[in-house]
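Sharing a structure here in C-alpha cells format.
Yeah, one chain of the complex is gone here, protein chain that is, but the others are all in their spots.
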Amino acid sequence: MTAARIGLIGTGYIGRAHAIALRSVGTVFPDVEPPVLELVADTDAARAETAARELGFRRSTGDWRTLVVDPEVDVVVVCTPNHLHRDMALAAIAAGKHVSCEKPLALSAADAREMARAADTAGLCHLVGFNYAVNPLLVTARELIASGEIGEPIGFHGRYLEDYLADPGLAFTWRCERALAGAGALADLGTHLVDLAHGLLGDIARVAARLTTVIGERREPVSGRARRVENEDCAQVLVEFANGVPGVVDVSRVATGYKCGLAFDLFGTRGSLRFDQERMNELQLYRNDDRAGLRGFRTILAGPEHGDYRPFCPAPGHGLGINDLKVIESRNLLAAIERRRGDVRAPGAAPDFHEGARVQRVIDAIERSHADSAWVEVPANGGVGR
Amino acid sequence: MTAARIGLIGTGYIGRAHAIALRSVGTVFPDVEPPVLELVADTDAARAETAARELGFRRSTGDWRTLVVDPEVDVVVVCTPNHLHRDMALAAIAAGKHVSCEKPLALSAADAREMARAADTAGLCHLVGFNYAVNPLLVTARELIASGEIGEPIGFHGRYLEDYLADPGLAFTWRCERALAGAGALADLGTHLVDLAHGLLGDIARVAARLTTVIGERREPVSGRARRVENEDCAQVLVEFANGVPGVVDVSRVATGYKCGLAFDLFGTRGSLRFDQERMNELQLYRNDDRAGLRGFRTILAGPEHGDYRPFCPAPGHGLGINDLKVIESRNLLAAIERRRGDVRAPGAAPDFHEGARVQRVIDAIERSHADSAWVEVPANGGVGR
Amino acid sequence: MTAARIGLIGTGYIGRAHAIALRSVGTVFPDVEPPVLELVADTDAARAETAARELGFRRSTGDWRTLVVDPEVDVVVVCTPNHLHRDMALAAIAAGKHVSCEKPLALSAADAREMARAADTAGLCHLVGFNYAVNPLLVTARELIASGEIGEPIGFHGRYLEDYLADPGLAFTWRCERALAGAGALADLGTHLVDLAHGLLGDIARVAARLTTVIGERREPVSGRARRVENEDCAQVLVEFANGVPGVVDVSRVATGYKCGLAFDLFGTRGSLRFDQERMNELQLYRNDDRAGLRGFRTILAGPEHGDYRPFCPAPGHGLGINDLKVIESRNLLAAIERRRGDVRAPGAAPDFHEGARVQRVIDAIERSHADSAWVEVPANGGVGR
Partner (left out) sequence: MTAARIGLIGTGYIGRAHAIALRSVGTVFPDVEPPVLELVADTDAARAETAARELGFRRSTGDWRTLVVDPEVDVVVVCTPNHLHRDMALAAIAAGKHVSCEKPLALSAADAREMARAADTAGLCHLVGFNYAVNPLLVTARELIASGEIGEPIGFHGRYLEDYLADPGLAFTWRCERALAGAGALADLGTHLVDLAHGLLGDIARVAARLTTVIGERREPVSGRARRVENEDCAQVLVEFANGVPGVVDVSRVATGYKCGLAFDLFGTRGSLRFDQERMNELQLYRNDDRAGLRGFRTILAGPEHGDYRPFCPAPGHGLGINDLKVIESRNLLAAIERRRGDVRAPGAAPDFHEGARVQRVIDAIERSHADSAWVEVPANGGVGR
C-alpha cells in the first residue's frame, strides 16, 4: 500500500491537532498506512517553515495555491478560517486531491453543495471535521437507538455551550465578522451539534430560532476601535426531526463556565441517553427494562466494547482525549482513500461533504427562521433553500 | 395569637403533603402559631372521614361547599384536580376565608385573574403552591443574581422533565382531559418552571412554542376503551424575558428516566448558576472572579446560610426534602395571615394569586404560539390575552 | 389505641429534630397513633419553658429527674450530651419508661451493655438514634446484599467525614472533653458508620486503628484559655468483618469541605454499591449481569419502591430530608411500643440498645488498637472488652 501524502493548510490550533493525529494514526490503527506529512502551508512563509519543522512536515509554503496543486500531495487538509474553505477545497478537488475540510464546510448550503458535487464528480474522497461524532461512546449511542434499546425516540434536548467569547473585554476577531466566519456560535458550535443530532435521529425537518448577539461591540485588537459584532453569540432553536421527534437546541459562545459543553438528552419510550463532551468518556443510559426500584441512569465508562476505543487502550475507563477523536477521524479518511484506490465505487469517508452541506442547510434555515420570526422548513437533500 | 383553623379540600398526595406540613410547621418555625386542622373534605364522605383520622383533622365532610362556609374554618387549602380550583377558591373567598390553592391556579389566565381580584377585594390572603421556589438554595440563587454576583444575566435554560406518563400502558386519567386538567405537562410542570423563571429573571415577554402529544391514545381504566389524549405530553418553548434575556424551556411528562427534573442553567456575564431539583440540596455556582486556572462550577450544599434552612437543621449538608418545602410554604401562608390580622395593609403571602395569574398568562401564550406557529407576546399584568 | 406520651430531655438541635418528627409522625404514618408531647426538660427551667412553647410540649421542667418519673410520661427521649445518656436512660428504665436515646448510647461498651440489660429486664422498648440507617435506599441496599444481587461481599470502604471542627479558631466544647464526650469523631460520627456497616455486612471482628488529634488545643469560650483537646479529630481504621470481608473506615471531624459525608463503597463478586449521605436520595448500583459494554454504576433515585419512602411521597425522585429519617425512627419506636403493649414478647424497636452496645464494643476496640498499635479483636456479644 502507498502512504497517502498530506498537504495541510493552516497551522493554528486545529491544524496542529490534525498534524498530531496524522503522526500517530498509523501506530494506533495498524490497518492504515501511516501517511507522509509532505507539505504545510500558512499565509506567512516563515511561519509555515517553523510549522513544518515543529509538526514534522517535509516542506512548507506560504502559498496555499501552490500546495493544492503540488504533485507530491495526495490529500489536502483545510484548517483555515471559514470563508476560505470553499475556494481551497474546490481548488484541491480541481487538482485531483482528496480533501479533508474543517467545519463549517462553507458559509452557505449552496457553497457546501457545490463542494460536495465537485468532489463526487471528480471521484475523490471528502470529509468534514465533525470529530465529536466519532467518539466511541456515541457510536454505541447510535447503535442503542438503532437496535431499539431505548424504544422509539420521542424527544431530543441538545446544547453546545462554551464561553470563549463571554468576556466582553476580548477583542474583535474574524469569528465576529460575517464575511469571514458566516454565522457565529452556529458556525463554530451549532454545526457540531446538528451533525451529532443527524447521527442520532436523522434529518431535521423544521426549525424555529432566535439568535442573540449578547455583546454588541468589541474592540479591534490593534486600533482599539469599537466594532459591531456581526453574528450571533447564541442561538435557541426549536427543532422537529423528519421522524416527528421534537427537540430543543441551545448553542452559545458566551455561556460563562462552559468549556466544551456539547451535550444531549435523548428520550425514548423505553429508555433514555445522556452525554456531555466535558465528560467525554461517559455515556448515561436509563432502561425501563431494569427491575422496578433498581432503575436509574447508569454511567457507562468508555471501553474496548465501544466503537474505536480498543486500539487506543485495551482497558476500559482509562480515558480518551479530544485529540484521540482526531486520530479516529484521520483513520476514517485514510481508510476511505485506501478503499477508493482499489475501487472507485468504494464507500467514501464519513462524515463527508454531503453531511457538511446537510448541516449547513439546517444552519441556513435557523438563520432564516430568526430573520422571519417564523418556523422554517429545512430543504431536502436536493435543495438548498430559497 | 389565635391559631389559624384549616379546612383542606382533597386528600390525595398533595393534600396529604399539606397536612404533614401543617402538623410540623409550628415546631419548625416557632414564630408562627401551630394551626388547627379543623375540617377535611373529599368527594366521598367515608374517605374524608378516614382522611380526618389519618391526617389528624377534627372533622370531615363529603361536601366541599360545606367546608368553605364552615364558621370554624379560617383558611381553605385547595388540593383538588385543576378544573375545581376556580370555583372552590371563589366560594371560599366569598365566605371570607383565606385561600391556599395548588397549582395551576386555574385553567386560564382570565380565571386566575378573577380569583386574584376577588381575594384582593375581600382583603384576604392568597397563595399558590409553587413550593419548589421556596427552596433555600433558590433564595440564595435569587440573591446572587440580584446582587450582581454573576453579572448581567444573558441566558436561561430551563427544563422540567418527569416520566410519570412515559409508559404508554398507563391508563387515561383526568390529567389527559382538557376540561379537567387544562394543559398537560404545561399545567403540571410548566407552571412550576415559569414561576421559578419569574423569580430568577422577571417577566417573560414573548414565547414561541411547539407542543407534542407523544402518546395519542390511552385506555380508560374501567372500560378499557381507547381515548384520545387531549393535551400535550411535552412542550418546547423559546422565551424572551422582558429584560431581553433569551431562553429555552423544555417540559415533558414522558421524559423516560426523569423523576423530578426541574432544572436550570442561568448564564451571566460574570458567572453562572445551575440547579436540579433531583439534587435539591445542591446549587452550582461558577464565578469569573475566581483565579484563572482555579475556576469551576462549585457545588454549594444547602446549609443554615441559605433561606429558611436553619430552622430545620443547624448543620449544613444534612439535607432537606420535598415535604420540607411545603413546611416553608405553610409558614409563609400562616405568617402572612398573622400579619394581615394586625394590619389589613400588611403584605400578603407569596407567591400569591397574582403570580398564579402571571404564570397562567405565559402558559396561555405558549398554547397560542403553538396553535398559531408563531411568536406570541405575553400580555402585561393588566391583560390576559385575547 | 392510647397515644404514647413523650418526655424529651434536651432541647438543642437533636432535641428539636425529635420534636419535629414526633409532631408529624402520625400524619406520615397513619398506622401509628400520634404521640402526645407531654413534658420537656432542660437544665435551665426558663429555657425548658420556652422550648415547651416552641416545640409544642404541654409542660416543662428544669429537672430531668422529675421528668423520668413523671406519671404522665410513657417514653423518655434522651437528647443530651453523651456522658448523661447512661444515668438518664437507667433512671427512666427504673421508672418503667420506654427509652429512645441518642448516640453514642454510652461512653463505654460496659455502660451500654448495662443499659440494654436493664431495659430488657424491665420489659421496655429501647432505641438508639442511628437515624441514617433507616434511609429507604439503605433498606434497599441491605436487601440487595441479602438477596445476592451483588454476589458475595468482598470489600467495604466506609467514611464519615465532616468539618464541624476543622477551623482551629473554634472554641473548646464538651465534645473535646473526654469525661463528657468519650471519644471524639468516633463518638459523633464513627458510631453511625459502624452501625451502618453492621447492617450491611454484620459483625466487625477485628480492627487496627490510628487516631489523630489534629488541632491539639482550643481556647475556652469564656476565659479564652488554651485547653488540650482530649479526644481524636480523626480515626483511620482497618476492619475485618466476622464473615472475612476486609474494609477500611475513615472518620473525621476536621475534613474540610465535607458536611455530612457518611459514605461507603461495598464491593461484591457480582456487583457493587455506593452511597453518600450528602446525596441521600441516591444509591449507586453496578451489576455484572448487565450486558457487556452497557455496564456502569446506575444512580437509583429514592422512590416508593424503597423502604419507608412511600408515606412521604408517592412520586419518586422528589427527595427526602434528614428530618424525614427522624420521622421513620419515631415511627419505629412508637410501633414497637404499640406492639409491646399487646404482647410483651413482641419484637422491640430497632436499632436497640444492644446495637448501641455492639457499636460501642467496636469503638472501644478501635481506641485500644490505637493505644496498643496493634490489631484488636472486637469482643463478641457476651463480652465488653479484653
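Think of it as A, B and C in the order they're written, each chain with its own count starting at 1.
Just so we're on the same page, a contact is a pair of C-beta atoms (placed from the backbone, for glycine too) under 8 Å apart; a residue touches a chain by one contact, two chains touch by 3 or more.
Quantities reported herein were computed from a predicted structural model and do not represent experimental measurements.
Across the whole complex, the hidden chain's contacts among the shown chains comprise A, B, C. Looking at C:I150, C:A302, C:A315 or C:A349, the residue that reaches the missing chain in the full complex is C:I150. When the omitted chain is restored, the residue from B:G15, B:G155, B:P246 or B:G303 that touches it is B:G303.
In the complete assembly, the contact with the undisplayed chain comes from C:V254, out of C:L37, C:L137, C:V229 or C:V254. Listed residues C:G10, C:P104 or C:G268: the one in touch with the omitted chain is C:G268. The omitted chain makes contact with chain A at the following residues, 13, 16-17, 19-20, 23-24, 26-28, 30, 34, 53-56, 164, 258-261, 277-281, 301, 303, 312-324.
For chain B, the list of residues touching the undisplayed chain reads 140, 144, 284-285, 290, 292-301, 303, 305-306. Residues of chain C that touch the chain left out of the display are 150-151, 154-155, 157, 159, 161, 166-168, 208-210, 212, 214, 234, 236-238, 240, 246-248, 250, 252, 254-258, 265, 267-272, 286, 288, 295-297, 373-375.
Rule of thumb we're sticking to: only the chains that are shown with their structure count from here on.
Greatest centre-to-centre distance from chain C is found for A, with centres as Cα means. Inter-chain centre distance (chain A to chain C, centres taken as mean C-alpha positions): 54 Å.
Remark: chain B and chain C have CA centroids separated by 35 Å (rounded to whole angstrom). Shown for chain B are the residues in touch with two or more other chains, namely 258.
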